[in-house]
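One chain of protein is taken out of this complex; the other chains stay put.
Note that the chains take the letters A and B in the order they are written out, and that residue 1 is the start of every chain.
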Amino acid sequence: MLKRTLLLIVFLILSISLFSENDGLIFLENQTPFEEFAITGKDIPNDGGGGIEIEWSFPDSLDNFFLTVLRKDEAGNNSIVATDLLVSSKQVRDVSSEEDPSRVKDGTKYYYTGILSKKMVDENFLNMLISKENGYSKNGIYIFNNDTFYVTAETDAIISKASWFNLSRIPVVISLILISFVFLYYLNLAKSGKELYIRKINGLDAVEEAVGRSTEMGKPIMYILGIGYVTDIPTIAGLTILSRVSKKVAEYETKILVPSYDPVVMTTAQEVVKEAFTEAGRPDLYNKNDIMYITQDQFGYAAGVDGMMMREKPGAVFLQGLFFAESLILAETGHSIGAIQISGTTETAQLPFFVAACDYTLIGEEMMAASVYLQKEPMMLGSIAAEDLLKVFIMVLIIVGFILSIFAYGFNIGIFKNLFDLLVRALQV
Amino acid sequence: MNFFIKLSKIDRRFIYLFIALVVVLPLIFKPKFPVVVSKPVQDVYDYIEKLPEGSNVLISIDYDAASMPEQQPFLEALLRQLFKNKLKPILIVQWQLGAPLGTMGLEKIAKEMGAVYGVDYINLGYRPGYVAQMVGIGKEIRDYFKVDYKNILLDSFPMMKNVHNYNDIALLVGLEAGSTYLAWIEYAGGRFKQKIALALNAVSAPDAYYFYQSGQIVGLVGGMKGAAEYEVLVDKPDLAVAGMASQSYSHLVIILFIVLGNIAYFIEKGMKNKEGGK
Partner (left out) sequence: MLKGKGIPIFITFLVGMIMIISFFIPHKPFGDIEKISLNWYSIIAGFTMLLGVDSLIGMHFRKLKRKDENWFFSLVLILGFTATVVVGIIETVRFGTAFDDKSYFTYIYNYFIVPLQSTMFSLLAFFIASAAYRAFRARNFDATLLLITAIIVMLGRVPLGEQISPYLPKFTEWIMQVPQMAAKRGIGLGISLGALGVSIRIILGIERSYLS
């Protein structure tokens, strides 16, 4: 009897030491807080490599719990991906970055494990789990210092790889091919000598009148390129119009002032004006100091240009480029000095101000077509015709989508719903 | 009749004088105007209310002193809501002259709500090259913001422990005076599927309706009126609500001038037709 009791006591002591691998730690293998307690991982699609996405979907009642994600590589090295993530965040990305470029290597197998807890994870417990001696391949419930941690099973091997093509951009490729085809077709048509039509743009026809009027009054012309940079399309469009206006100014032997917002735009404008004066045969009239830098502050620029307008009193003011809130300040001041004003911008919010305050306004694409209109070169006219055809194509798409949506959601016809959803998915990038 | 004709040729400085009076006097006498909340503003508020406690909200200061009256009141109302709901604002700046305004608003409301820097909120300051940043934050925020606005390492702040990229940010709120929001929508929203809410100046707000209608932004706060609506929602009427009276009366005066101008126009036209008929 005594022998049996002693054996039982020894057995109990041994059992306790088996269950508790360390002091203060109790482990219950293969126990989970709920069914499908797991995290999943996959390579981040359509990226340049070095990235794995870990996701989980736990019941909403656990939203305020914390999840710690651990990573193990092929060699068995363990590391921490992230600690104490809110369960409600549902995903985390393990990515290499400039700071840590070899965090996730392409082609290497990684295994991830999640640790769910009510409180923030204990550092000692974490260090214990990730140490090589102990490992954490066992999923289950750990009770450490009266705190409970639920550890998921390890994921299958996940390998990160770089994609050679971003599949989500297939609609863009198709559009690119279509657009290129249309442009090449019309450029060839223009080359073959076919006459292509461009409608009248009143603002551009008035350029000669504006420059002539200024010359008669003995006043300079002011050309304002707005507050864009040379990388902005409206600024480039403004520079091409500047080239034509400068040529006219040189022919009329008058002065042109170009106050600039950006130093690079100023340098480009100086070269454009110089070239235009040279083309008109009057390089002697070109004065570099007439194209000057004001400031890169929006309202500082407006104040500087307004001051210049009030002092120099130009006969014609051109506002061609990218404008924001300062547009009305410039246009109203120009109006107050009695100048003829020709404006153009792609900012739809500023167009009403220009229409109200200026004599002529180039709306959006009229400004883009300005260089084509002023030169009337066949190849350039070809590109305008191509744009028009693309516009027709977009209109057809809109009408098709509109009709489909009426039948799909207005009359609730199933097949049209599918067609409409297909159209939306096809156009999504 | 002569009065109307004289009115049509009125010196613009009289118009300026009327506008000045109509803007200043309500600020002195403070008449009250009830503010009704519109759906785009309500949507922003509701989205934030539903965010789980502890979520990170990235606030981008893309305005400067010129837009302060429209954006600063919204910034303060937004921060009050975030701190009240235990959400964590991360401030970044794309317009360098907006940096002190963002810092001022953040520190003022943080102090009011008892928030602790580095634990409940953080200010990462300004970095040049906003497009590169927007793309870069998609991978790792520390590639562009290694330190906060006082040059302290980001990793030394508890709240930044798990903030690496857009996946760790529940919402991006852009306070916009220009067109920087287009880049946020294109890069952060389009490429990285980041949820975005925008507060724009009144003049730019109509342009952003595209994005609100198509669901690319969760909501839109337009101008001082939008800021006033938000102040009402967070139950702390302040500068924006106070400005509503001036805004209302100045709109009324402009309408009055337009109507008088048109009356004068028709009278002159009638007189010219009569003379022509003779």
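Methods note: a residue touches a chain if its C-beta (ideal position, glycine included) is under 8 Å from a C-beta of that chain, and two chains touch if they have at least 3 such contacts.
Predicted model only: the values in this text are computed from it and were never measured.
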Not-displayed chain touches, in the whole complex, chains A, B
Filtering A:I39, A:A280, A:M367 or A:L404 for touch with the omitted chain leaves A:M367
Touching the hidden chain, out of A:D73, A:E209 or A:E387, is A:E387
Cross-chain touch to the chain not pictured, restricted to A:N78, A:S214 or A:S243, is A:S243
For chain B, residues touching the missing partner are 12, 15-16, 18-20, 23, 33-36, 38-39, 64-69, 97, 99-100, 103, 125, 128-129, 131-132, 135-136, 149-151, 202, 206-207, 209-210, 213, 225, 228, 244-245, 247-255, 257-258, 261-262, 265-266
It is residues of chain A that touch the chain not shown, namely 46-49, 162-166, 169, 172-173, 176, 179, 183, 187, 229, 231, 233, 236-237, 239-240, 243, 260, 262-264, 266-268, 271-272, 274-275, 289, 292-297, 299-300, 302-303, 311, 325-326, 328-329, 331-332, 335, 346, 348, 351, 353, 355-357, 363-365, 367-369, 371, 377, 379-380, 383-384, 386-387, 390-391, 394
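Assume only the chains that are shown with their structure count from here on.
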Per the C-alpha centroid definition, the whole-Å distance linking chain A and chain B comes out as 21
In the complex, chain B touches chain A at residues 12, 52-55, 64, 66, 97, 139-140, 142-143, 146, 161-162, 164-165, 167-168, 170, 177-179, 190, 201, 203-204, 206-207
Residue set of chain A touching chain B in the complex reads 51, 63-64, 82-86, 88-89, 91-93, 95, 97-100, 297-299, 324-325, 336, 347-350, 429
